[in-house]
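Have a look at this one before I ask anything.
For this depiction, one protein chain was excluded, whereas all remaining protein chains were kept in their positions.
Order of writing sets the labels: A and B. Residues in every chain begin at 1.
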Amino acid sequence: MIERLLFGAVSTVLVFTALMAVTTRNLVHAVLWLGMTLATTAMLYILLQAPFLATLQLILYTGGVLSLMLFGVMLTRRSSEQDGVMVGNESNGRRRALPIVAIMLGLLVTAVGRTPLANAPVSPSPTTAEIGKRILSTHLLAFELLSVLLLAAMVGAIVLARRKDASLEGTNDPRERAAALPGSRPAGAPKEV
Amino acid sequence: MTPSTLALLSLFVPLGAAVLLGLLGPLRRTGRPAAFVSVAGALVALAGAVAILAGGDAALKPGAHLVWGWLSAGPATAVGIHVDGTSAWMLLVVTLVATCVQIYSLGYLHDEPPAALGRYFTYQSLFLFAMNTLVLAPNLLQAFLGWELVGLVSYLLIGFYFRKPSAAKAAVKAFWVTKFADLGFLIGLVTLYAKTGAFEWTAVTPVAGFVTLMLFFAVMGKSAQFPLHIWLPDAMEGPTPVSALLHAATMVAAGVFLIVRAEPLFAQAPMTREIMAYVGGFTALFAACIAVVQTDIKKVLAYSTCSQLGYMVTALGAGDTFAGYFHLSTHAFFKALLFLGAGSLIHAVHSNELKDMGGLFKKMPFSGAVFIIGAVALAGVPPFAGFFSKDLILEAVEHHHLYVPLAALAIAAFLTAFYMTRTVMMALFGAPSHAAEHAHEPGIDMKLPLGVLALLAIVAGFGGSWLAGLTGHEYAFHFTLVGGAGTAIGLLGIATGFWMFGPAQGGAPIKRGMAPVGVFIRYGLMDRLSTVAYGLMLAVGAIIAWIDRYVIDGVMNWSGWILLVGGRRLRGLQTGNVQDYVYAVALGIVVLGAWGILR
Partner (left out) sequence: MTLDAYVLIAGFMFCIGLYGVLTRRNAIGILVSVELMVNAANINLAAFAHFGRGIDGQVLVLFTTALTVAEVVVGLALVLLLFRRRKDILVDLANGLKG
């Protein structure tokens, strides 16, 4: 009974905050609503007896991703906007998006209704130690590949976001680059008299 | 060494040369040393091919079959080599002509910059590997690999002078037309695999009719059969030795070789064979008509190649594999000779146009003589090579009661002899043009291949019964009515050529010998008649050339235009907005989901 009540409450909050995250007019608010959604999801994980996932969710998503996004918002503010935290987040194309989303929801509900999911047995919940052992044995290769992927993403992000100095643009010659920087001279250049 | 070891040698030494030149840029850019690497590779390949045949046909009778697994898609996808009489002889033809052409190129391309020369010889080595892959293919899958590879090399070599816009365009045209035809090959392969689970040459299947029809479509592209011949005349933009090797002797004959190889398949498809006979016959006649009015010596030879390939296809359509294969071999020798001879004339006067030549025989007796040998071999004069094989084809076609193609081939035989006489008269005799006055014979590196090929063009016809024994057929030359008639028609064509171009162009010795006839020709009815006849011939040729340019190319251009306009209309779909694409994805998911869930 308690579980049922808790689930009802959590899922209501989840859907409400998710809806707010995609409809609110203020971008900063949208990101904060997303944070609420992600935190609520962590509670759902606890209901599913997966404390490891709940912790992961809080640390990685609510901590990492959310702050990253807030930084993104701050770095891309238009200079003309002087009105504090109000960052425009208008929507368009609602009229064509709504039907397709509704149909997709209908299909999902139908599919769930037709599948006998209700009598699935509950399995004993694994401990974090077991999960860790599984990651470093059965899924070791995938785990290692994942670290390569993260490295690649990091390098890629740095390359993409690197700001090119306008005065250095158009030259690949290191000596010209050095000369263009204030206070430095290329090696071997004659001294000014 | 066993035949299969030797065949592997012939296959991989040219590849080694190509890889070496391809990867070692500094070596490639040295030009002549790079050329010697390639020539050495070709010589080794030639030695391998000779050694296989010298080993006697006892080893070749069962055929050495050597395959290795390749893709993990099962035993059907194997690569390897299959050495029997047919492939061993073809290997010899290919490596011999390729070696001759490579040596000839040393002289012909002497003035090219070293880097371009190195690039040329890298392609030449690659071509030899590609062609041998096709020739030695143990199944249709590997044949397809070789087929595509030679197509690629053909593209690269036609576009050798890629700074010249017309050459670049010709290369692209050749590539597209043949790729379009290769679609047929792919469809045939997939169908064959779906029905038999393998890519065997000897597959027995109820869908043989469809498969062979699709293969023949690919052959029409590669072997320049109407209406997919349109790329071959343009391919003459490549260097002349390339035209000799790829677009006359070997690569365009690959289509014919494919049909010879897949004989068991084609034997199950009488319908396809009939279509082949008609397409081949029509191409032979049609291309010969166009050749009559060409003014560019290479274009004459290109259309002539089209026409001769038509002969081979007709023979295969009549079901006489050996006749087609025999003509393929003799044609490879004399047509390569004609192209290289023409190259030597072009080299001397720096022009492809017949009107810039004339009177070259006095200046270049050797080149002139070998060119004439090639011409009479092509015209089917006994006892030159073309006589025997053409004779055999006519006989085979008559034997199978294909009278319409037979008539087409007979007229084509007349036209062939006629236009070759015309070409010889205009290029080698008559009044010398300005450019021809400073012409001189090429060096030994160009003369040697010409001599070898000329010798073969003379004697190759006598090897018919030996070749038949090697490939498991039976053939002995004997006189037949239709063969004799064919030869007579050829001689008549030569006589007509003399009559129209000998005296009229001021060929003094001929005129003296035929003085009484000459008077009659000049002042009698014959003069008018000849004008009318030639005018008619010109008109037919011009009309067909016009149809070729505008109707046949037009259909191609129209289909391109439709795609262009359709594309312009449809480009509105690409808004460039990410969300529209996401919307399309969501729509697709909904449709697929609805189909899966509500079904």
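Keep this in mind: a contact is a pair of C-beta atoms (placed from the backbone, for glycine too) under 8 Å apart; a residue touches a chain by one contact, two chains touch by 3 or more.
Because the structure is a prediction, the values reported are computed rather than measured.
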Residues in chain B touching the chain absent from view
570-579, 582-583, 586
For chain A, enumerate the residues touching the unshown chain of the complex.
3-4, 7, 11, 14-15, 18-19, 21-22, 27, 30-31, 34, 37-38, 41, 44-45, 47-50, 52-53, 56-57, 60-61, 64-65, 68-69, 71-73, 75-76, 78, 88-94, 96-98, 100-101, 104-105, 108-109, 112-113, 115, 117-123, 125-126, 130-131, 134-135, 138-139, 142-143, 146, 149-150, 152-154, 156-158, 160-161, 163
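By our rule, only the chains that are shown with their structure count from here on.
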Mind checking the centre-to-centre distance between chain A and chain B? Centres are C-alpha means, answer in whole Å.
62
Can you tell me which positions in chain A touch chain B when the two form their complex?
93, 96-97, 100-101, 103-104, 107, 110-111, 114
Touching residues (chain side chain B, partner chain A) in the complex
579, 583, 586-587, 589-590, 593-594, 597-598
